[in-house]
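This is the structure I want to talk about, given as structure tokens.
Selected chains from the complex are presented in situ; the others are not included.
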Amino acid sequence: MNFLHNSWYCVGWSLNHGDGPVGIKLLNRELVLFRRSDGTIACIDGICPHRFAPLSRGEVCNDVIQCGYHGLEFDGEGRCVRNPHGSGTIAPNAHLNSYPVVEKSGAIWVWMGGKGAADPAEIPEFDFVHDRKNWAGATGYLKIDANYQLLIDNLLDLTHATYIHANTVGVGTDKWEGETRIDYDFSASGKVINSDYIWRNSPPTPLLREFSERSAGDIHVPMRLYLASSLILNIAMCDRGAPPETGDQMPSAHLLAPETENTTHYFYAIARDDKLDDAEITARMIKLVEQAFVDEDAPMIEDIAEIMDNREFFAMRPLILETDKAAIHARRTLAKLIRNELDNTASPTDGAAQKKVEESA
Amino acid sequence: MNFLHNSWYCVGWSLNHGDGPVGIKLLNRELVLFRRSDGTIACIDGICPHRFAPLSRGEVCNDVIQCGYHGLEFDGEGRCVRNPHGSGTIAPNAHLNSYPVVEKSGAIWVWMGGKGAADPAEIPEFDFVHDRKNWAGATGYLKIDANYQLLIDNLLDLTHATYIHANTVGVGTDKWEGETRIDYDFSASGKVINSDYIWRNSPPTPLLREFSERSAGDIHVPMRLYLASSLILNIAMCDRGAPPETGDQMPSAHLLAPETENTTHYFYAIARDDKLDDAEITARMIKLVEQAFVDEDAPMIEDIAEIMDNREFFAMRPLILETDKAAIHARRTLAKLIRNELDNTASPTDGAAQKKVEESA
């Protein structure tokens, strides 16, 4: 399995999480989450050890989840706290694993690696989902039938927007010349990879046109990957040559959680810093974003996954273009992190994490 | 394959079987059944030896089934009796296997083991399906995407009714104390396993409330498994401490026929001994039973089958509770019977059957 366990994965948006149990498969493992009366969220193994029933079919009461099949009860640490049958004995193998959970940036994050290595500071910080005073926007979810790395590839190489997203989130031309050009910058540091575009002297994308009044300018498109698979994109449209902070802001989040080798949870959010009270703009924005992800990206990426048919990417000898730099770097870094994790010999890309992995080893 | 061949399996309800051919896959083998003019039912291999067409797509005429593809004809003993083409030669490999069939207790039963071992006395005897003078009720059918043993597990441990069937066939409480308690008795003899509950001083289940006027009493719930996979449950609700025959009777049949390792035919029947003329009660009862099986049991059991993903039950190291006694005994006995059958060294659980298995060996 090609997964990095020592990483935070988004498993849902905070505001969508009520009190009931929510099941999710992550890195090929069934989990169940539920909110406790103190407001914190618990995450434990999602399968009852008795008859392998999914605990998400159970009920939560008094910070305890009861299996919906034969009534065994588990607390948020995974301890079996009640067997309602016979003498009520609870055997040592009745207990389940629990997993660190953090709510941050409006999302719920789970860590499936060594518990000692779980540092919430590694979770990307952004305010545009939960801060509705300064941002208007929406969140969404999509299940994609493809390996998560195909989605990272997609997001780190936004040149595809020109061809596939001309009517939604792209500008639809690849004839850049003279003053109208693409500036590109790639950089990487530890577990963060930047793939930054500036579309110079560009018309706005259909999505930007929904609230920006600029008919032309520089569009800053800095995609940032926090490995394993969380991406933040702080788009800004500004006057030609002006710094991005002076422009119309349109940040978005693209939080990928591998479900299995061939399926991925895609939690996304979009926001804007202008015309905050206009709900119709928000509705049209989310509609354009859904069109881009559901109707444009997903079918293409799922076709590719079907064509690849579980073959390894590099083994298929892809034609590598200059624009693949960030995506290839991400694949190689991720492969190295996964190898290290499997070898149990920690040599991650930054010192702090190394120490934590060693502790957990 | 984890099947017991020397066993009778229900393949349908008598009243639903007209004259035309009916195909069914049983123990991973395609069969076809059709009724002859003398009223008996024939069961032969369901695949034409010529071009492997399913004979259930054919037609029956004069006690002979004609293949719907190229017209070969077979009698109820599987003999090819006509080749309509060319010189009409019938080669020795044109003939098919036939299987013993018995109609008993309102159902059709097939035996796929050694023919000499087929003793109809082993078929469970009950009258509540075909005797509509003394019983009102209905029959049903459900295909379940799970190994049949997961259904036996479900039926032998009725403590699950409390959690999953509170609104249909369970009473919905696991807080038994004092006079209100569960008495349980497990016993086994040869190929019969009993898992008997008495819910003392209990309210009626929603299903019993449909015709019983008792608002409280003892509910006798004696589940009986006839190995491999036929179960009869003679529920009776009576006054506290009274013997079950004095109460309201609500018998049911749960006849499981393994289709493949991962799919099961579930033929069920429910009946009552009171208010026989009230068709509305019957309609509401069958609706509650369908809800219990289709909406409550099936999704849970199919989820479990998906989670088990063809892994062997004991190899998954389940947490075994006291209430698993009957189900575990059934699994172990079944495994032993199957092993014996495979070893071709007959050591079944009763003398009469042993003789027959030896004859057939």
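Note that the chains are named A and B in the order they appear, and that numbering of residues resets to 1 at the start of each chain.
Simple rule for what comes next: a contact is a pair of C-beta atoms (placed from the backbone, for glycine too) under 8 Å apart; a residue touches a chain by one contact, two chains touch by 3 or more.
Here the structure is a predicted model, which is why all the values come from computation and not from measurement.
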Message: Every chain here is the same sequence and 2 are shown, so how many copies does the full assembly contain in this file?
response: 3
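Basically, only the chains that are shown with their structure count from here on.
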Message: How many angstrom lie between the centres of subunit A and subunit B, each centre taken as the mean Cα position?
response: 47
- request: In the complex, go through subunit A and note every residue touching subunit B.
  value: 30, 47, 49-54, 57, 66-71, 83-87, 89, 91, 93-94
- request: Could you please specify the touching residues of subunit B with respect to subunit A in the complex?
  value: 153, 157, 159-160, 162-164, 174, 299-300, 303-304, 307-308, 316-323
